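Beneath this line is the structure, given in structure tokens, with notes to follow.
Missing here: one protein chain of the complex. Every other protein chain is in place.
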Amino acid sequence: MANSIKIRAKLKGDTTQVKCLMTHPMETGLRKDSKTGKMIPAHFISEVMATSGGKTIMTAYWSGGISKNPYLSFDFKGAAKGDEVTIAWKDNQGGSDSETAKIS
Amino acid sequence: MTMNTKRRVFLKGSLAAGTVGVAVGAGLLTPQAVIAAWDEKAFAAKSVDEALNAAMGMASNTASDAIKIKAPDIAENGAVVPVSVSTDMAGVESIALLAEGNATPLVATFELGEGAVPDVSTRIKMGKTADVIAVVKAGGKLHSARKSVKVTIGGCGG
Partner (left out) sequence: MKFKFLALAAIYALSASVVMADKKATDTTPAEDLKVYRDYFQKRFPGIPLDEYANGAYALDAVARDNWLAIEEFPPYEPMIEAGEALWNTSFANGKNFASCFSGDPAQRQNFPYWDAKRKMVVTMELAINECLESNGEKPMGYNKGKIADLAAYMAYQSRGQKTNVEIPDDADAMKAYNAGKSYYFTRRGQLNFSCAHCHMESAGQHIRSELLSPALGHTTGWPVYRAKWGELGTLHRRFGGCNEQVRAKKLKPQSEEYRDLEFFLTHMSNGIEYNGPSARK
């Protein structure tokens, strides 16, 4: 699942604005497959961790109530242009991915 | 070539800019950490209070004007409802986002670390017209705000 995360990180004044988009089905486990009639098993990102400069900026815990191909944006202070931000996710089926971007 | 960028928030040049490749991820999150932190009881809860008790350690909260929820009055599509929560309160530890009408109302919790500004946006699913509730934990207490979002069910899609 390489490249499942896209990140844009921009410094505005003293605040870094991070926007990211993850590619993931975000299945709640409550939906039926229209073709087979069987329930589609729950498959969703349960945890997203954002780090920069060795510090954890934010940890998000999610349910399948987050939309398919999830979007997340957040702000933080204390970083400079050129610093890196890393976003990493884990899903409920043991999948994971991470991506790093430079702050512009 | 003049680009039609007036209505497009992102520009051609920004595509993939700044991405420096896959890194470190494997070491950041161990499976144990996920299991320990992702609270099944909170996310499986059928009521707002039950979810808050599990996720935030308490349910009692006071309404606060200092919390701003940005969400559409009418959701175009209940499967993708853009929601932003921000507050100028000091000492925010975490934010919970709930959709009151959903079978399991708790959608997300955000634990703020060092330097994080309490201002998060995401897109959520809403099963029906209901309030979106944001609960902010600051100074060991819960503060909340709510906004009604009308969800229409359609199948035609303009």
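Going by the order they are written in, the chains are A and B; count residues from 1 in each one.
As a working rule, contacts are C-beta pairs under 8 Å (C-beta built on N, C-alpha and C of every residue); 3 or more make two chains touch, one makes a residue touch a chain.
As the structure is a computational prediction, the values presented were derived from the model and not from experiment.
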| item | value |
| --- | --- |
| Those residues of chain B which, in the complete complex, touch the missing chain | 1-4, 7-10, 12, 15-16, 72-77, 79-82, 121, 123, 152-158 |
| Footprint left on chain A by the chain that the document does not show | 3-4, 6, 8, 19-21, 23, 67-69, 71, 73 |
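Following the convention adopted for this analysis, only the chains that are shown with their structure count from here on.
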| item | value |
| --- | --- |
| For chain A paired with chain B, centre-to-centre distance based on mean C-alpha positions, whole Å | 12 |
| In the complex, chain B residues that touch chain A | 10, 14, 16-26, 28-29, 31, 33-34, 37-39, 43, 55, 79-82, 84, 99, 102-104, 106-117, 119-125 |
| Residue ranges of chain A touching chain B (in the complex, touch as defined) | 2-3, 6-9, 15, 28, 30, 46-47, 49, 51-52, 55-68, 70-79, 84, 86, 88, 90, 92, 94, 96-104 |
